[in-house]
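The structure that follows is given in the form of C-alpha coordinates.
Of the protein chains in this complex, all but one are displayed in their positions.
The block that comes next holds chain A.
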(Lines give C-alpha, C1' and ligand atoms only; values in the text may rest on other atoms or scores of the structure.)
Protein backbone atom coordinates (compact mmCIF):
# COMPACT_ATOMS: atom_id res chain seq x y z
CA UNK A 1 0.00 0.00 0.00
CA UNK A 2 1.44 3.34 -1.01
CA UNK A 3 1.12 6.68 0.76
CA UNK A 4 -2.09 7.97 2.25
CA UNK A 5 -3.19 11.53 2.83
CA UNK A 6 -6.51 10.65 4.42
CA UNK A 7 -6.60 7.78 6.91
CA UNK A 8 -9.22 5.19 5.94
CA UNK A 9 -11.17 5.56 9.17
CA UNK A 10 -11.37 9.33 8.99
CA UNK A 11 -14.82 10.57 9.88
CA UNK A 12 -15.01 14.33 9.82
CA UNK A 13 -18.39 15.85 10.56
CA UNK A 14 -18.95 17.94 7.44
CA UNK A 15 -22.68 18.20 7.94
CA UNK A 16 -22.08 19.51 11.46
CA UNK A 17 -20.11 22.51 10.29
CA UNK A 18 -22.35 23.35 7.35
CA UNK A 19 -23.51 26.61 8.94
CA UNK A 20 -19.96 27.97 9.04
CA UNK A 21 -19.52 26.94 5.41
CA UNK A 22 -22.77 28.63 4.40
CA UNK A 23 -21.69 31.84 6.09
CA UNK A 24 -18.31 31.72 4.36
CA UNK A 25 -19.95 31.14 0.97
CA UNK A 26 -22.49 33.88 1.57
CA UNK A 27 -19.74 36.34 2.50
CA UNK A 28 -17.74 35.49 -0.62
CA UNK A 29 -20.76 35.71 -2.93
CA UNK A 30 -22.01 38.96 -1.38
CA UNK A 31 -18.55 40.52 -1.61
CA UNK A 32 -18.40 39.62 -5.29
CA UNK A 33 -21.93 40.84 -6.01
CA UNK A 34 -21.18 44.00 -4.04
CA UNK A 35 -18.09 44.63 -6.15
CA UNK A 36 -20.12 44.06 -9.32
CA UNK A 37 -22.80 46.45 -8.11
CA UNK A 38 -20.30 49.17 -7.21
CA UNK A 39 -18.49 48.84 -10.53
CA UNK A 40 -21.71 48.74 -12.49
CA UNK A 41 -21.41 45.18 -13.76
CA UNK A 42 -18.56 43.07 -15.01
CA UNK A 43 -15.60 44.76 -16.64
CA UNK A 44 -15.86 43.56 -20.21
CA UNK A 45 -12.82 43.02 -22.40
CA UNK A 46 -12.96 44.03 -26.04
CA UNK A 47 -14.58 40.72 -26.99
CA UNK A 48 -17.76 41.86 -25.32
CA UNK A 49 -17.47 45.63 -25.11
CA UNK A 50 -16.02 46.26 -28.55
CA UNK A 51 -12.91 48.32 -29.10
CA UNK A 52 -9.34 47.74 -30.05
CA UNK A 53 -6.28 46.36 -28.33
CA UNK A 54 -2.69 46.41 -29.47
CA UNK A 55 -0.24 44.13 -27.69
CA UNK A 56 3.30 45.43 -27.72
CA UNK A 57 6.48 43.75 -26.56
CA UNK A 58 9.32 46.07 -25.62
CA UNK A 59 13.00 45.12 -25.48
CA UNK A 60 13.69 46.52 -22.04
CA UNK A 61 11.94 47.47 -18.84
CA UNK A 62 9.82 50.55 -19.28
CA UNK A 63 6.97 52.09 -17.32
CA UNK A 64 3.33 52.13 -18.31
CA UNK A 65 3.50 55.90 -18.03
CA UNK A 66 6.26 56.13 -20.65
CA UNK A 67 4.18 54.21 -23.16
CA UNK A 68 1.19 56.33 -22.37
CA UNK A 69 3.28 59.46 -22.97
CA UNK A 70 4.61 58.03 -26.21
CA UNK A 71 1.15 57.55 -27.69
CA UNK A 72 -0.52 60.50 -25.93
CA UNK A 73 -0.28 62.74 -28.99
CA UNK A 74 -2.47 60.39 -31.01
CA UNK A 75 -5.44 61.39 -28.86
CA UNK A 76 -6.94 57.92 -29.10
CA UNK A 77 -10.42 57.74 -27.57
CA UNK A 78 -10.60 55.92 -24.24
CA UNK A 79 -6.90 55.15 -24.13
CA UNK A 80 -5.78 52.64 -21.50
CA UNK A 81 -2.27 51.18 -21.20
CA UNK A 82 -1.68 48.20 -18.98
CA UNK A 83 1.01 45.62 -18.35
CA UNK A 84 0.40 42.07 -19.41
CA UNK A 85 1.64 38.75 -18.14
CA UNK A 86 4.44 38.49 -15.64
CA UNK A 87 7.14 40.84 -14.49
CA UNK A 88 10.04 40.80 -16.94
CA UNK A 89 7.93 40.04 -20.02
CA UNK A 90 7.78 43.75 -20.89
CA UNK A 91 4.47 43.22 -22.60
CA UNK A 92 1.81 45.89 -22.68
CA UNK A 93 -1.73 46.28 -23.89
CA UNK A 94 -2.75 49.55 -25.46
CA UNK A 95 -6.50 49.75 -25.46
CA UNK A 96 -8.80 52.19 -27.16
CA UNK A 97 -12.47 52.36 -27.92
CA UNK A 98 -12.83 52.34 -31.66
CA UNK A 99 -14.95 55.09 -33.08
CA UNK A 100 -14.36 56.47 -36.53
CA UNK A 101 -10.92 54.99 -36.76
CA UNK A 102 -9.88 51.83 -38.53
CA UNK A 103 -7.63 49.23 -37.00
CA UNK A 104 -5.01 49.80 -39.69
CA UNK A 105 -4.86 53.49 -38.90
CA UNK A 106 -4.33 52.62 -35.26
CA UNK A 107 -1.59 50.15 -36.17
CA UNK A 108 0.23 52.66 -38.33
CA UNK A 109 -0.12 55.48 -35.83
CA UNK A 110 1.00 53.49 -32.81
CA UNK A 111 3.90 52.09 -34.78
CA UNK A 112 5.01 55.59 -35.67
CA UNK A 113 4.43 57.09 -32.22
CA UNK A 114 6.39 54.33 -30.51
CA UNK A 115 9.33 54.42 -32.87
CA UNK A 116 9.46 58.23 -32.62
CA UNK A 117 9.12 58.55 -28.85
CA UNK A 118 10.41 55.33 -27.35
CA UNK A 119 14.10 54.71 -27.02
CA UNK A 120 13.76 50.95 -27.17
CA UNK A 121 13.04 48.27 -29.72
CA UNK A 122 9.45 47.06 -29.82
CA UNK A 123 7.19 44.77 -31.75
CA UNK A 124 3.46 44.83 -32.29
CA UNK A 125 2.54 41.26 -31.51
CA UNK A 126 -1.19 41.30 -31.71
CA UNK A 127 -3.94 43.64 -32.82
CA UNK A 128 -7.58 42.95 -32.19
CA UNK A 129 -10.60 44.96 -33.13
CA UNK A 130 -14.15 44.02 -32.27
CA UNK A 131 -17.03 46.16 -33.43
CA UNK A 132 -19.74 47.01 -30.89
CA UNK A 133 -22.39 44.92 -32.66
CA UNK A 134 -20.22 41.82 -32.74
CA UNK A 135 -19.28 42.41 -29.12
CA UNK A 136 -22.91 42.51 -28.03
CA UNK A 137 -23.66 39.37 -30.04
CA UNK A 138 -20.76 37.53 -28.45
CA UNK A 139 -21.95 38.59 -25.02
CA UNK A 140 -25.42 37.19 -25.44
CA UNK A 141 -24.01 34.02 -27.00
CA UNK A 142 -21.73 33.50 -24.02
CA UNK A 143 -24.57 33.95 -21.55
CA UNK A 144 -26.74 31.58 -23.54
CA UNK A 145 -23.97 29.00 -23.51
CA UNK A 146 -23.67 29.18 -19.73
CA UNK A 147 -27.40 28.91 -19.34
CA UNK A 148 -27.88 25.90 -21.60
CA UNK A 149 -24.97 24.14 -19.95
CA UNK A 150 -26.62 24.48 -16.54
CA UNK A 151 -30.00 23.43 -17.89
CA UNK A 152 -28.79 20.30 -19.69
CA UNK A 153 -26.72 19.25 -16.73
CA UNK A 154 -29.68 19.62 -14.36
CA UNK A 155 -31.70 17.40 -16.67
CA UNK A 156 -28.93 14.81 -16.87
CA UNK A 157 -28.49 14.61 -13.10
CA UNK A 158 -32.21 14.30 -12.46
CA UNK A 159 -32.51 11.53 -14.98
CA UNK A 160 -29.38 9.68 -14.07
CA UNK A 161 -29.53 9.88 -10.29
CA UNK A 162 -33.19 9.65 -9.61
CA UNK A 163 -34.32 7.74 -12.68
CA UNK A 164 -36.79 10.50 -13.33
CA UNK A 165 -36.19 11.31 -16.92
CA UNK A 166 -39.85 12.22 -17.39
CA UNK A 167 -39.79 14.86 -14.69
CA UNK A 168 -36.47 16.11 -16.04
CA UNK A 169 -37.80 16.27 -19.59
CA UNK A 170 -40.90 18.14 -18.42
CA UNK A 171 -38.66 20.62 -16.66
CA UNK A 172 -36.46 21.09 -19.70
CA UNK A 173 -39.42 21.58 -22.03
CA UNK A 174 -41.11 24.04 -19.66
CA UNK A 175 -37.90 26.01 -19.34
CA UNK A 176 -37.06 26.07 -23.02
CA UNK A 177 -40.61 27.20 -23.77
CA UNK A 178 -40.51 29.76 -20.98
CA UNK A 179 -37.19 31.18 -22.11
CA UNK A 180 -38.45 31.42 -25.67
CA UNK A 181 -41.58 33.18 -24.44
CA UNK A 182 -39.71 35.67 -22.30
CA UNK A 183 -37.26 36.15 -25.14
CA UNK A 184 -40.13 37.40 -27.30
CA UNK A 185 -40.65 40.19 -24.80
CA UNK A 186 -37.21 41.45 -25.77
CA UNK A 187 -35.77 41.19 -22.29
CA UNK A 188 -32.05 41.65 -21.79
CA UNK A 189 -30.16 38.34 -21.96
CA UNK A 190 -28.77 38.77 -18.45
CA UNK A 191 -32.23 39.10 -16.90
CA UNK A 192 -33.51 36.28 -19.04
CA UNK A 193 -30.91 33.96 -17.61
CA UNK A 194 -31.51 35.08 -14.06
CA UNK A 195 -35.23 34.37 -14.46
CA UNK A 196 -34.51 31.00 -16.07
CA UNK A 197 -32.15 29.97 -13.28
CA UNK A 198 -34.65 30.91 -10.60
CA UNK A 199 -37.29 28.88 -12.44
CA UNK A 200 -34.86 25.94 -12.74
CA UNK A 201 -34.19 25.97 -9.02
CA UNK A 202 -37.90 26.38 -8.28
CA UNK A 203 -38.78 23.44 -10.52
CA UNK A 204 -36.05 21.27 -9.00
CA UNK A 205 -37.42 22.08 -5.58
CA UNK A 206 -41.06 21.59 -6.55
CA UNK A 207 -40.43 18.31 -8.36
CA UNK A 208 -38.18 17.19 -5.48
CA UNK A 209 -35.23 16.70 -7.81
CA UNK A 210 -32.93 17.16 -4.84
CA UNK A 211 -29.71 15.88 -6.37
CA UNK A 212 -30.11 18.27 -9.27
CA UNK A 213 -30.98 21.06 -6.85
CA UNK A 214 -27.80 20.49 -4.83
CA UNK A 215 -25.62 20.24 -7.93
CA UNK A 216 -27.09 23.32 -9.62
CA UNK A 217 -26.83 25.43 -6.46
CA UNK A 218 -23.19 24.36 -6.06
CA UNK A 219 -22.52 25.23 -9.66
CA UNK A 220 -24.11 28.67 -9.52
CA UNK A 221 -22.19 29.19 -6.29
CA UNK A 222 -18.89 28.42 -8.02
CA UNK A 223 -19.57 30.61 -11.03
CA UNK A 224 -20.75 33.51 -8.82
CA UNK A 225 -17.66 33.35 -6.61
CA UNK A 226 -15.29 33.18 -9.58
CA UNK A 227 -17.03 36.06 -11.33
CA UNK A 228 -17.09 38.02 -8.06
CA UNK A 229 -13.41 37.50 -7.33
CA UNK A 230 -12.58 38.50 -10.91
CA UNK A 231 -14.52 41.69 -10.39
CA UNK A 232 -12.79 42.36 -7.06
CA UNK A 233 -9.40 41.83 -8.71
CA UNK A 234 -10.39 44.15 -11.55
CA UNK A 235 -9.87 41.46 -14.19
CA UNK A 236 -11.59 41.69 -17.53
CA UNK A 237 -14.12 39.26 -18.92
CA UNK A 238 -13.52 37.98 -22.41
CA UNK A 239 -14.26 34.86 -24.40
CA UNK A 240 -11.52 32.79 -22.82
CA UNK A 241 -12.92 33.57 -19.37
CA UNK A 242 -16.27 32.20 -20.51
CA UNK A 243 -14.47 29.07 -21.62
CA UNK A 244 -12.86 28.91 -18.20
CA UNK A 245 -16.25 29.35 -16.49
CA UNK A 246 -17.75 26.50 -18.50
CA UNK A 247 -14.78 24.32 -17.64
CA UNK A 248 -15.37 25.18 -14.01
CA UNK A 249 -19.02 24.20 -14.42
CA UNK A 250 -17.91 20.86 -15.82
CA UNK A 251 -15.26 20.33 -13.20
CA UNK A 252 -17.40 21.35 -10.26
CA UNK A 253 -20.13 18.97 -11.36
CA UNK A 254 -17.65 16.22 -11.93
CA UNK A 255 -16.65 16.59 -8.30
CA UNK A 256 -20.18 16.88 -7.00
CA UNK A 257 -21.38 13.88 -8.93
CA UNK A 258 -18.68 11.60 -7.58
CA UNK A 259 -19.74 12.47 -4.03
CA UNK A 260 -23.44 12.15 -4.93
CA UNK A 261 -22.77 8.82 -6.56
CA UNK A 262 -21.38 7.51 -3.31
CA UNK A 263 -24.26 8.97 -1.33
CA UNK A 264 -26.71 7.18 -3.60
CA UNK A 265 -24.80 3.93 -3.25
CA UNK A 266 -24.65 4.21 0.53
CA UNK A 267 -28.29 5.23 0.77
CA UNK A 268 -29.29 1.96 -0.87
CA UNK A 269 -26.73 -0.14 1.06
CA UNK A 270 -27.40 1.26 4.50
CA UNK A 271 -31.13 1.80 4.22
CA UNK A 272 -32.54 2.14 7.73
CA UNK A 273 -29.20 1.61 9.48
CA UNK A 274 -27.92 5.19 9.39
CA UNK A 275 -29.55 8.60 9.36
CA UNK A 276 -29.28 10.53 6.09
CA UNK A 277 -26.85 12.97 7.71
CA UNK A 278 -24.55 10.11 8.73
CA UNK A 279 -24.74 8.61 5.25
CA UNK A 280 -23.71 11.90 3.69
CA UNK A 281 -20.85 12.33 6.13
CA UNK A 282 -19.69 8.78 5.49
CA UNK A 283 -19.82 9.27 1.72
CA UNK A 284 -17.95 12.56 1.76
CA UNK A 285 -15.26 11.00 3.94
CA UNK A 286 -14.98 7.95 1.72
CA UNK A 287 -14.43 10.10 -1.36
CA UNK A 288 -12.31 12.66 0.43
CA UNK A 289 -8.90 11.33 -0.58
CA UNK A 290 -10.00 11.12 -4.21
CA UNK A 291 -11.33 14.69 -4.05
CA UNK A 292 -8.10 16.02 -2.59
CA UNK A 293 -5.85 14.01 -4.92
CA UNK A 294 -7.64 14.97 -8.12
CA UNK A 295 -8.00 18.62 -7.20
CA UNK A 296 -4.38 18.61 -6.12
CA UNK A 297 -3.02 17.25 -9.39
CA UNK A 298 -5.32 19.43 -11.48
CA UNK A 299 -4.36 22.51 -9.50
CA UNK A 300 -0.71 21.58 -9.89
CA UNK A 301 -0.99 21.60 -13.67
CA UNK A 302 -3.13 24.72 -13.80
CA UNK A 303 -0.59 26.43 -11.57
CA UNK A 304 2.11 25.59 -14.12
CA UNK A 305 -0.13 27.11 -16.77
CA UNK A 306 -0.59 30.20 -14.64
CA UNK A 307 3.09 30.71 -13.94
CA UNK A 308 4.57 29.68 -17.29
CA UNK A 309 1.75 29.76 -19.80
CA UNK A 310 2.52 33.24 -21.09
CA UNK A 311 0.58 36.46 -21.18
CA UNK A 312 -2.33 35.43 -23.36
CA UNK A 313 -3.37 32.51 -21.18
CA UNK A 314 -2.68 34.13 -17.82
CA UNK A 315 -6.17 35.23 -16.81
CA UNK A 316 -7.68 32.05 -18.16
CA UNK A 317 -5.43 30.04 -15.84
CA UNK A 318 -6.28 32.34 -12.94
CA UNK A 319 -10.00 31.73 -13.48
CA UNK A 320 -9.36 27.99 -13.51
CA UNK A 321 -7.29 28.18 -10.31
CA UNK A 322 -10.08 29.98 -8.48
CA UNK A 323 -12.83 27.87 -10.02
CA UNK A 324 -11.25 24.51 -9.27
CA UNK A 325 -10.53 25.47 -5.68
CA UNK A 326 -14.05 26.75 -5.16
CA UNK A 327 -15.52 23.79 -7.06
CA UNK A 328 -13.78 21.32 -4.77
CA UNK A 329 -14.92 23.23 -1.71
CA UNK A 330 -18.50 23.45 -2.94
CA UNK A 331 -18.92 19.75 -3.63
CA UNK A 332 -18.07 19.03 0.01
CA UNK A 333 -19.50 22.01 1.83
CA UNK A 334 -22.34 23.23 -0.37
CA UNK A 335 -23.80 20.49 -2.56
CA UNK A 336 -23.94 17.76 0.07
CA UNK A 337 -25.40 19.91 2.88
CA UNK A 338 -28.10 21.13 0.50
CA UNK A 339 -28.96 17.56 -0.36
CA UNK A 340 -29.10 16.94 3.40
CA UNK A 341 -31.32 19.95 3.97
CA UNK A 342 -33.93 18.72 1.51
CA UNK A 343 -33.59 15.05 2.45
CA UNK A 344 -33.08 12.14 0.11
CA UNK A 345 -35.23 12.43 -2.93
CA UNK A 346 -38.32 10.30 -2.86
CA UNK A 347 -38.66 8.67 -6.22
CA UNK A 348 -42.20 7.57 -6.80
CA UNK A 349 -42.53 3.81 -7.03
CA UNK A 350 -43.53 3.61 -10.66
CA UNK A 351 -40.56 5.69 -11.77
CA UNK A 352 -37.92 4.06 -9.63
CA UNK A 353 -35.66 1.53 -11.17
CA UNK A 354 -35.78 -1.91 -9.59
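Everything that follows uses one rule, which is that contacts are C-beta pairs under 8 Å (C-beta built on N, C-alpha and C of every residue); 3 or more make two chains touch, one makes a residue touch a chain; residues count from 1.
Please note the rule applied: contacts and distances are computed from a predicted model.
Per UniProt, the protein behind the absent chain is "Protein translocase subunit SecD"; the candidates were "Protein translocase subunit SecD", "AAA family ATPase", "Tryptophan synthase beta chain" or "Amino acid ABC transporter permease". The residue touching the chain not shown here, chosen from A:97, A:141, A:163 or A:325, is A:141.
From the options A:120, A:149 or A:232, the residue with contact to the unseen chain in the full assembly is A:149.
When you scan A:168, A:207, A:302 or A:334 for touch with the missing chain, the hit is A:302. Per the touch definition above, the residue from A:31, A:64 or A:127 contacting the chain not shown is A:127.
Where chain A meets the missing chain, the touching residues are 1-3, 8, 55, 57, 102-104, 107-108, 123-131, 133-134, 137-138, 141-142, 144-145, 148-149, 152-153, 156-157, 160, 239-240, 242-243, 246-247, 249-251, 253-255, 257-258, 261-262, 286-287, 289-290, 293-294, 296-305, 307-310, 312-313, 316-317, 320.
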